[in-house]
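Left out: one protein chain. Kept in place: all the others.
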Amino acid sequence: MLSQAIKPHAMQVKGSAKMHRFANPTRFLRLVSAIKPWATGVCLLTFAAGLYFALFASPPDYQQRETVRIMYVHVPAAWMAMFCYAALAAASASALIWRHLVADMVARATAPIGAAFTLLALATGSLWGKPMWGTWWVWDARLTSVLILFFLYLGYIVLNGAFDDASRGARAASILAVVGAINIPIIKFSVDWWNTLHQPASVVKLDGPAIHMSMLTPLLLMAIAYTSFYIWILAIRVRAEINTSKIRALQIRRVTASDVPWNDS
Amino acid sequence: MRSFLRWWEMNQINIKTKAPLYWPFFVFEKKFRKNVGISFNRTLIGCMNNIFGTRLQCIRSNRIVFEDLSFHIESGDVLHLTGPNGSGKSSLLRILAGFLRPSAGKLSWDGASEPIHEKIQYIGHQNAVKGALSVLENLSFWLQINGDRGDQKALACALQTFGLEKLANLPAQFLSAGQARRLTLARLLVVPAPLWILDEPATSLDTASEGALQSAINGHSEAGGMVVMATHTPVEADAKVLNMSTFGKTRATG
Amino acid sequence: MAPFLALLKRDLKLAARHGLDSFMVVAFFVLVVTLFPLAVGPEQAILGRIGSGMIWVAALLSSMLSMDRLFQQDYEDGSLDLLVLSPMALELLVLAKTLAHWISTGLPLIIASPLLGVLMNVSSAGYGTVILSLALGTPILSLVGSIGAALSLGARRGGVLISLLILPLLIPVLVFGVSAVETGLADLPSRSEFLILGAMLLVALALVPYAVAAALRQALE
Partner (left out) sequence: MERLLNFLDLDGYGQFIWAAYGLTAFVLIGLAVQSLRFQARTDAELEALHASPETTKVERASNEAKE
């Protein structure tokens, strides 16, 4: 049998990797379902408080007058768009390095939420631009990079679904997410350079004067509301993603289960 | 952090054995390989004496293909994998070649945890044959891609053993399925490697070519090489056989 | 070094045998650029202003078009497995394939660009800058495009998928390529744009092979 003299130092895929791969989904599900009620509670509370402060309690801006209220919806959405892509890239990187099944599902669940926030940031940005500059879309540096971020999200979602084998799609998309994350600073730098090159004189800087204290509270409240909303929806979608992978496994097993007796007889 | 370091360390082995980490140094590759002592004796097939696999498990798209599979090959062995299709023969061969990582269990090629690519020849289901190139060009490409480890004399002799010497200058697109398969098998003789991994090598071969293949395998194992092959053809009683269906668990994963 | 040259020679031989493919890419390049005067109207002033931008957009699209053939044939006939098993690191073999792809598609684009300069009424003094910017830019297009090709191996509708994945990542190259040409044409000092373009090329040359090799390894699993 294995003579001790040549005991090989073999690649030891020890129990920890095994534990990560199987027990992880059920353990993660228990963790997630514990967080979910808290996230929904915080989300609803901060949304109510945020809306109250944004619409009623805060004064109109001396320069932008009432349209500043759109900022309370636009700026948190832009923050969340960036935050979701960072979460997507982190989950994909950990999926690539430690081959976590769950990290793939967290990334796959984050992508549509991030895309929704980016779409929201673009729509409210253009709604804010119409009264301010008279046009729906302004090729401002920040709006353009949010638009490109939206295409990166689209690329991730499409690549995820482009393969018949779901795990193939997840692995390919996680590489794209990491490559995209590396490229974001370069894209940001080149869009700013491009903006200063073709700077039309009339555009007013988007962020305007320093934000007054009374405007900060609704902004922060809305930011917390958006983040807790993200965690709540993430909890729901991850649970659904784990279900789909279980369903697929059961269906495949049914195929093999019915296949084996056939040729054993 | 520990598993990240292991992942980084595993990648280093993979790259270091082939070429220095950063590509500007590949110009000095010959000198690097000589002094690291990966000497390759052309007459002796190669220095690879055993491969261990203990309690291997393979999962593909959420299905456990096989579990708790252990095997042990010595130099000079010919291991036949038998079993119904879908029982994991190709998966095990791809794990042996290093394409696929086992999801559990230990695997060691001569003590190393990563396969050294110079020591492996892999024949898959498809024939890696380019239609636009001629038979000779196809074969000499595989000779050059494996560096200086094969030579022109082996090229002619390989074509000879598989009866392709008359078709040497014919573009490969005109070859029949059997001839294309023989061209792929000729690659085994062109580039000497201690471990042959063959995935149903005898598909679309006629009896004469099958005989040539069998004699090549016997010659290789006598010279101290190892062969792992998945076959459907009946295997002689005394051959080393690993029946895959005994390890096939059909339990789904979470 | 031998495997690198062997793969490069084989790919160039294959490209030469199917000479029509690189001709098709150049034909697409010229066709896309000729569409714009038909769409925008033949006024020389407008064409002169947008000419360099159109040449760059057309170069971007035509290199994306030819990208999905990069690994597809090797993936389908099984030689990708054997390339992974060759003693040379996969990263270097990927560089060889991308270099072969650039020679068979990027170079013809650069050669055809002065012809399009005439079509788009770009001043003849500007041809040098157009060619230099394309010479620095098209290798980056091939390199970053090879990531898309490796990622979308075996996917349904691979061609469109590559463009959707990779074009957002190529926006910096487009921005600096076109601004390099325009500042060159306007006789302003365009050294900084060319330096940034060159820097992007070096960064891509250094980092992209690792991404492509990782993508290929996961594709073969």
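The first chain written gets the first letter, and so on, giving A, B and C; residue counts start at 1 in each chain.
Note that in this section contacts are C-beta pairs under 8 Å (C-beta built on N, C-alpha and C of every residue); 3 or more make two chains touch, one makes a residue touch a chain.
No experiment lies behind these values; they were computed from the predicted model shown.
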| item | value |
| --- | --- |
| Touching the absent chain when the full complex is considered, from A:R99, A:R142, A:K188 or A:R239 | A:R239 |
| Option from A:A34, A:A57 or A:I247 whose C-beta touches the chain left out | A:I247 |
| Touching residue (missing chain; options A:A77, A:A91 or A:V146) | A:A77 |
| Missing-partner contacts on subunit A, residue numbers | 22, 26, 51, 55, 60, 65-67, 69-70, 73-74, 77, 112-113, 116, 119-120, 123-124, 127-128, 130-131, 229, 232-233, 236-237, 239-240, 243-244, 246-247, 250-251, 253-254, 257-258 |
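The rule is simple: only the chains that are shown with their structure count from here on.
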| item | value |
| --- | --- |
| Chain closest to the assembly centre - both centres taken as Cα means | C |
| Subunit B and subunit C, separation of their C-alpha mean positions in angstrom | 35 |
| Subunit A-subunit C separation of Cα centroids, rounded to whole Å | 30 |
| Residues of subunit C engaged with two or more neighbouring chains | 221 |
| Residues of subunit B whose C-beta touches two or more other chains | 101 |
| Residues of subunit C that touch subunit A when the two form their complex | 147, 151-152, 154-157, 161, 164-165, 167-169, 171-172, 175-176, 179, 200, 207, 211, 214-215, 218-219, 221 |
| Contacting residues of subunit A [partner subunit B, same complex] | 2, 6, 8-13, 16-18, 21-23, 25-26, 97-98, 101, 165-168, 242, 245-246, 248-250, 252-253, 256-257, 259-260, 263-264 |
| Interface residues, subunit A side, partner subunit C - complex | 96, 148, 151-152, 154-155, 158-159, 162-164, 168-169, 171-172, 175-176, 178-180, 182-183, 186-187, 189-191, 193-194, 197 |
